[in-house]
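Quick one: this structure, given as structure tokens, is what I'll be asking you about.
Note that one protein chain of the assembly has been removed; the remaining protein chains are unaltered in position.
By written order: A and B. Residues from 1 in each chain.
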Amino acid sequence: MKDFLQIENLTKSYNKETILNRINCSIAKGEFIVLLGPSGCGKSTLLNCITGLIPFETGTISINGKEMNPISPANRNIAMVFQSYALYPNMNVRKNISFGMEIRKTPKAVIDQKVEQVAELLKIRDHLQKKPAHLSGGQRQRVAIARALVRKPDIFLFDEPLSNLDAKLRVNMRTELKKLHKKLAATIIYVTHDQIEALTLANRIAVMLNGEIVQFDTPNEIYHHPINTFVAKFIGTPVINILPATLVRKDGTWKLKIYPLQKNTAKSSHAADDFITLPIPTYLSEHDKKLEQIVKEHDGKVLLGIRPEAISYATQLPNDAVPATISAEVDVVVPSGADTFIVCRVLGHEITARAHSKAKLATPSSTQTDKTNFITLDIDLNQALLFNSHTENRIL
Amino acid sequence: MRNSRLLSLKPFVLLGRDIKAFLLRARQHPTPILVILPSFLLTIIFVYFFILWTLTLSFTTSTLIPQYNWAGWKQYFILWSLPNWYKAISNLGIFGVLYIGFSCGIGLLLAILLDQRIRFEGFIRPILLYPMSLSFIVTGTAWKWLLNPGLGIERVVRNWGWESFTFNWIIDPDRAIYAVILVGVWQSTGFVMTLFLAGLRGIDSDIIKAALLEGASIYKIYLRIILPQLRYTLLSAVIILAHLAIKSYDLVIALTGGGPGNATELPATFMYSYTFTRSKMAIGSASAIMMFMTVVAVIGPYLYNEFRTKKQ
Partner (left out) sequence: MKKDNDSVLYMHSPIIRIIIYGLLLLACLSFLFPLYVMIVTSFKTLEEIRKANMLALPENFTLMPWISAWQESCVGLRCKGLKDYFYNSIEIVVPGVVISTFLGACNGYVLTKWRFPGHNWVFGLLLFGCFIPFQAILIPAARTLGILAISNNPIGLILVHIAYGVGFTTLFFRNYYEVFPTELVQAATIEGAGFFQIFFKIMLPSSVPIIVVCFIWQFTNIWNDFIFGVSFTSGEGIPMTVALNNLANSSTGVKEYNVHMAAAIIAALPTLLLYILSGRYFVRGLMAGAVKG
């Protein structure tokens, strides 16, 4: 069942502004899909189009091969967990869970049995008589999920469900959601702007920007092969380093040159004596033609993307690495538990590198600001990505 | 250029599109529209149609019963030549200015006093506000007795030994309007105080702390930081009081009945007496339309503004 939920050519605009532009995607039964993007990218609107709560101009949405456009939200057999949980304040937890079934005139005995089951599953049996106002954030979250579960819908929609919880609870609920998905084999579409949530939960992530799906792939692919600099920057913390570089061929081998920040501008294009030369990633060396085309079209100008973990200080590079060393001036050292990140400057470009937390590092002391502190960093160019300097799309 | 923009059909095109969209929705999803329809029709008839009706009557020669003959602006000319109407208008001017001024002034003062972390605030506030729950007829009846020179406040003070004390505003044609103002202020001040108190409580204390840290004195803080932030509250208060002043009828009727003579005649009492007791319906209608226009001039821009900012 590859096309359990299919969205074709969906376009939605509001006040002449296009919010969703020709969205196409299909989702298999049992998949956990995350819609990821910055606020205002249209991900919540897409979710609401799937529910049928807001109308759209063109395109079709079908579930299980059946077109949903003319079908009311109530009859789409979809359940949704809202960011604010949307628990009915005037009803206790039991009523909240059973409300939908009562509307559908399900027999009382069946309702009771189902409520018990789902309350057991989500460990909220003790709270069935309480009003939502008397529950903690985590408990409300569970009730909201229970309310969605109890109807056994075809598709679950989650609209940033964890964003109102505190950090620790969020991590717990993330794990529980993952377990729940595995246990129920449910089809889930989950909206978030938190890339960690997306990476940990999703089977596939749809990264959205300006009303379009930019990339729709597995978390691994999205992390390692982002389609453009936007996706590359949106996923991964700390943010990927992006440096302007120039492709040059020297003695038959391709190299990447990085010029100092100020000398890269048109004004002072003289004497580029101060630069760094780096080897290119292995996977690019077979694509001579493509590289030549870049030299022809853009003077060889590219954007070099390297994730912080590929720039390391005093740690071992992997065996297949294409190594290089550079000298960098340390700005700040940011410890973050297992790793320590070093924000430093290479020829004026700010980059972030990773060091092991136990690596000895002299932080530049604040009292002697004039004293510079240089360290040597190892770069694995094999993990580097090249982007077109104009379109910012990944090259190969 | 400017002319062509003035003559632009765009508003009509937009309205046409709105109507089309509305009709489409009405066909697709009629329930909400049907639910609001009774209230809407009731308002259309009782407010808008009735106002047009009154307007029509003001252009006729109706006396005891409506007549639908065209008399042009005649009734308005008559209205504006009546000394009684001038009295009503000038009284409204005096009443409006002093009533609004004193209510706001005393209301603001009381709000500031009450905002000084007063121990019995919860006790004092209801005392200042309770007149607002009373009918103007009740207030008027009570104050008529208090202001009665022979039996009321005047006699009390004289009994205390101040023999020459006179407080006979209510029977003095030159002062009776001030008696109305006094009672009006008594009734409304608590309400204005409540508005200002809410305004004061709405000011972020961090701003005040910042000013204190910068060395501003308490009086400076009130004058330069707190009071300027209350200007929108003041605007609301003035608009509401102005609106109350223009339509106030009950208070005058209960307190003075418009008298002595026509000393406390207001447009509201003028309209009523010309229409229902003197059987000059057309003049009554003309005066009602004048009152309506005044209210529109006061409330209209305010409502329009509130509405527009809400929409954005």
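Here, a residue touches a chain if its C-beta (ideal position, glycine included) is under 8 Å from a C-beta of that chain, and two chains touch if they have at least 3 such contacts.
The structure presented is a predicted model; accordingly, all values stated were derived computationally and were not measured.
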Note: the excluded chain touches shown chains A, B
Taking the entire complex into account, which one of A:Gly65, A:Pro89 or A:Pro107 touches the absent chain? A:Pro89
Contacts from chain A to the absent chain lie at residues 48, 51, 53, 73-76, 78-80, 82-84, 86-91, 99-100, 103-104, 147, 151
Could you pull out which residues of chain B are in touch with the chain that's been left out? 18-19, 21-22, 24-26, 29, 31-33, 35-36, 38-40, 42-51, 53-54, 57, 66, 109-110, 113-114, 116-118, 124, 126-146, 151-153, 155-156, 159, 186, 190-191, 194-195, 198, 201-205, 208-209, 212, 218, 221, 236-237, 240, 243, 246-247, 249-250, 253-254, 257, 267-268, 271-272, 275-276, 281, 284-285, 287-289, 291-292, 295, 299, 303, 306-307, 309-311
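Simple rule for what comes next: only the chains that are shown with their structure count from here on.
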With chain centres taken as the means of their Cα atoms, state the distance from chain A to chain B in Å. 58
